[in-house]
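A single protein chain has been omitted; all remaining protein chains appear in their positions.
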Amino acid sequence: MAYFYQNPLLRWLMRNPIWGFVLIIFIFFSLSADHFFSERNLMNIVVQTSTIGLIALGMTLVMINGNIDLSVGATLALAAAFAVDVQSWAAFSTWGNWQILPAVCLALLVGILMGAINGFIVWKTGVDAFIVTLGAMLGIRGLVFVYTGEQSFYAMNFAYSDFSFMTIGPFPVLAVIFGIAVLAVHWLLSRTVHGRNTYAVGGNREAAVNAGIRVGPHMMINFMLIGFLAALSGVLLSTQMGAATPNLGRDYELWVITAVVLGGTKLTGGKGDIIGTLGGVLAIGILRNGMNLMQVPAFYVYVILGSILIAVLFLDKRFNRTADGGLRL
Amino acid sequence: MLLARLKAGGPAIAKQGILVAFIVFMITFSLMSDRFLSADNIMSVFRQSAIIGVMALGVTIVVIGGNLDLSVGSMLSFATVLVVDLHDKIGPELAIPVMVLATLCLGAINGFLIGILRLNSLIVTLGMLSAIQGLVLIYSGGQNVDIVDQTGTWFAIFGRGAMFGIATPIIIFLGLALVFHVIMTTMPFGRRVHAVGGNPTASIFSGIPRSRVVFMTYLISALCVAIAAIILGSRVMGSQNNVGLGYELQVLAAVILGGTSLLGGSGSILRTVLGVLMLAFIQNGLILMGQPYYTQWLVTWVVIIVAVWLDVAAKRGRLFSPIA
Amino acid sequence: MNVNREPALRLQGIVKTFPGVRALDGVDFEVMPGEVHALLGENGAGKSTLMKVLAGMYQPDEGQIIIAGQKVRMTTPIEAKAQGVILIHQELSLVPEMSAAENIYLGELPRKSLGRVDWKTLEARSNAILKRLRCNFRAEVTVANLSIANQQMVEIARALTVDARVVIFDEPTASLTDAEKVVLFDIINDLKAQGVGIVYISHRMDEIFTLSDRITVLRDGGYRGTLNTADTNEDEVTRLMIGRSLDLSRDEAAREFGKTMLDVRNLTCPGLFENVSFSVRAGEVVGFYGLVGAGRTEIAETLFGLRKPTSGEILVDGETVEIGSPRAAIAMGISLVPENRKEQGLVLQMNCRDNMTLPQVQDLTAGPFLSQGAELAIFDQYRDRLAIKTPSWRQSAGVLSGGNQQKIVIGKWLSMQPRVLIVDEPTRGIDVGSKSEIHQLLRELAAQGYAVIVISSEMPEVLRVSDRIVAMYHGRIMREFSIDEVTEDSLVQAISGITSDTAA
Partner (left out) sequence: MTNSMRLLLASCGTLALASAATADTVRIGITQNNVGIDSYQTTYERAFIEAAEANPNVDVIVLDAGGDVARQISQMQDLIQQNVDAIIIWPTDGQALVPAVRNAHREGIPVIVTNSNIAEAGMEFIAAFSGPNNIQQGIYSAEMMCEALDGEGQIVQITGMPGYTTAIERQQGFDDRLAELCPGVTQLDIQPGDWNRERAQRTMETFLTRFDQIDGVYSGDDNMGVGALNAAIAAGRAEGMVFIGATNFAVGYDAMARGEYWGSVYQSPVDDARAALQTALDVLAGEDVPKLNYFDTPKITQENMHEFDRPVF
């Protein structure tokens, strides 16, 4: 027992139960699902995880701020639509493969703009972010339908979808981009002034205000970051599809929030980190992939995912009992 | 004096933001479409909003108690599939109580996890949303269910019938709203829900059984879902497995529009009814005006934010948030 | 003191109005360099508004702020800080998940290129400040892991990050132990010696008379005068504050106590308190005195069914009982006025009446419905009896002053007609006037036959209200005193663990 508490790895796992869980399901699927434990499948998991994962990085920032963003799925769809459609604009018709560049840039800008709108409204009106972004979730989806006229767009240029199959060394390019984003956001959160202020704003908003942190613009920047990351996720998803569909990204906000909470970020703000979030998205990615490989019937996948979500939450509560000092409240 | 009254939460403008928005909306729409305010149309909108409305009543109570319930969407699918499927197998007089009991069991699971184990309600009900959807599919094997004899069953009364010239769903919705309004404003249970939502710790220190109160709110929410399922099943006389897909967010939008605070402790059943009707009238009005269906999403975006903003602004006594 | 010197900070004719309220009405105030200037007033007198004006959080409607001879405008706490005016908050304004260093330099983290935090500089500077404050923890520690007192130190350390001209302390000792207070007073004297002007706000007269050079009193938003501490006394200051004299004496006749209402035998809750035995009789006030963390609050929580003891017996009115929940406690006639009224005592957005009737709401019914009449009757009765000042029962509890809030909580429990009333820190953060009223009330309650337990960290309070005093140290009862035999010295020794031989 003493060993149990002294081993630093075990102690770390107690504090980050999600990584313990990732380890368990990893071993489980390695042993019981054919084709799971292979380099290529593991890369697949990372690529599949990257869609939700990129948004989850931004959601971690926003949630540590004490906010939430429910509109990311719609933002993702809007960015994807722009990324695919702008390529075919007449203005860029002579650019060859370079026509992809302005399209992607515009898509990312649109994502940032959507985030800025959410952030600005939260800042100026003081309405709860849950409500603001619940509205935006409907509204931005409406914009997607207005823009696409209910149709799917597809990229004429196969160079666009080829991008998603490219590899850098042994790594798929999408996995590399996701990896870079993870490192960048982790660095932002743990090393920069903005990142540290993110904890301050979420942990004690009044203290942050009194300390002269401009809380409004600060939150707006984080909303712009999540808008950017959702748009990036949308662009990368659209390269995998060579197309954009108006219904893209429905429900993603729910899975993103789930992953982030599994990773230990508190919905009330002030607490959380990228390492945990990475664990959260990997847990969901591995579960989905492993269950596909094991051919778990689709109906049961819903039940299993839902139950595991609640179970992990329960274990987290057991391990990280909040300091209520044993009071029976 | 005004400020004091505003702060005291008395009957001041603070509470009327949604009502003002509602009236403005009704006037604008009625100017743009002459059919909008016809008795037929109003009846039709009320009838359509009954299902979401009944669910929103339950969710309002959960939210006043300081929690969320996102599982109501798939719970509605569950309850509707169950009652429709059992209708032809064991008859409506048994199908209804069996379904209600089964749905209450789901509510009890929510209540146990959130009320007794104190797990976060957002995540628990998200998990339940997924798990219950799976349960429905496993139960039905993915098949649609139908009531074969649609005209000969008294089950038709809940969705298709009328009393005193008013459609039954409307009577059920408004009647239930009245009952819950009375419970929440004039009965001890309502007071306790407000206290638990407003300050759970202080409630415990006042001897209020917090766990039991939260548990009860989820049972009530499940009961509302069961009633909504009876209306829905009777109206459609059949059900798909995902019939409640996305309802949880529409319901939540209506509750928020009614000014119920997500922080818990304050909110009103009657204003939720307004929120429900407002969303239904927006949807109906835009279609009457020949707008494509997705414009309603854009309008809802603006309406939700403006309505809640007015509410918040009235409570703090200034339009813009003071944070820099 | 050299009167010709320029004040470090001077306010002239400050007026600040809120809709319907004139919070400050032409207030003058000044602090000289190297002076401790105490600011006194009852809650609602305008102290906190004045403080916020000083710290740049509010803009005055009229009047001038002069710093070192220059007229200034400060629109944010940052500008105030840049002028060398620093406010140390009463309620801890720390970010729990960040390190002490990050909290000390919150909002001003030293930067390197690319917006990176310069950790080396940050930690070096923070550790230097903590060392100056004689703190025994490192700046790298996460604040959530620090004790309340150490967190307070972090708060104070913030003031030392800049060249402070004026430091405002708002109730800094509320959560400090006596030993920690001594350190704090040393620090204040250090700052003073360095020529910093100190504004000191507290309700504790003893501190004010130990520390301050001058005292300024506010009442009802108005300036009531400035006194030299050396030339005045508590009585005069109190009279200025509340507009009348306080009767602090205990001039009751010795009382007969009734039967034993509560008997606690060998109660143990490991790590919190051990082998605790005591009893309370009807008509008696038993004071529990000890340092913060001595286990007093935990005993109260156990008696109220919020903790499960591992061993020991509780007898209420002669019968052995198991208290499994607050509801059970209430049913047995035990009431607890908790330590933290905002978190544990009140539902802040709920109105006064509803708060007061909360524990018995299921009984105040006519048929299935709440009886408005019965509820209002209770509210009116205790509003009058406790002299609660509120315009209407509809007022939400959150907007009342601390004293009135506390009276609502007390009223809530009195209306339950308890046999045993436990009151935990009854006057924390409450002004002198209300304080004395509450003391009076506790005496009266005992006279009416209630068995009362008062838990307090303030010696004058315990001495004033108790018939017997139980001294606690580290989860153990060190000694019991009757009010006639107790001396301040023996009490201090008992709660410091010195007289352990006599206690056994």
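Should a chain be cited, it is by its letter among A, B and C, assigned in written order, with residues numbered from 1 in that chain.
Assume a contact is a pair of C-beta atoms (placed from the backbone, for glycine too) under 8 Å apart; a residue touches a chain by one contact, two chains touch by 3 or more.
For clarity, every value in this text was computed on a predicted model and none was experimentally measured.
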{"item": "Touched by the hidden chain, restricted to displayed chains", "value": "A, B"}
{"item": "Residue among B:N284, B:T300 or B:S321 touching the omitted chain", "value": "B:N284"}
{"item": "From A:W95, A:F120, A:Y154 or A:W187, residue that would touch the chain that is not displayed", "value": "A:Y154"}
{"item": "On subunit B, residues whose C-beta touches the chain left out of the figure", "value": "35, 38, 40-41, 44, 47-48, 51, 137, 141-144, 146, 148, 160, 232, 235-243, 284, 287-288, 290, 293-294"}
{"item": "Positions on subunit A contacted by the hidden chain, ascending", "value": "27, 30-31, 34-38, 40-41, 44, 47-48, 51, 145, 148, 150-154, 156, 158, 161, 164-165, 237, 239-251, 288-289, 292-293, 295, 297-299"}
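To be clear about the criterion, only the chains that are shown with their structure count from here on.
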{"item": "Which of A-B and A-C has more C-beta contact pairs", "value": "A-B"}
{"item": "Gap in Å, rounded to a whole number, between the CA centres of subunit C and subunit A", "value": "44"}
{"item": "Centre-of-Cα separation between subunit B and subunit A, whole angstrom", "value": "29"}
{"item": "Numbers and ranges of subunit A residues touching at least 2 other chains", "value": "209, 329"}
{"item": "Touching two or more other chains - residues of subunit C", "value": "76, 306, 325"}
{"item": "Subunit C-facing residues of subunit B, complex", "value": "1-4, 7-10, 182, 186-188, 191-192, 194-195, 198-199, 201-209, 265-266, 317, 324"}
{"item": "Residues of subunit A touching subunit B in the complex", "value": "121, 123-128, 130-132, 134-143, 145-146, 150, 205, 209, 214-216, 254, 257-258, 261, 267, 298-310, 313-314, 317, 329"}
{"item": "Subunit A-facing residues of subunit B, complex", "value": "70, 113, 117-120, 122-124, 126-135, 137-138, 142, 200-201, 204, 210, 249, 252-253, 256, 262-263, 292, 294-298, 300-302, 304-305, 308-309, 312-313, 316, 320-324"}
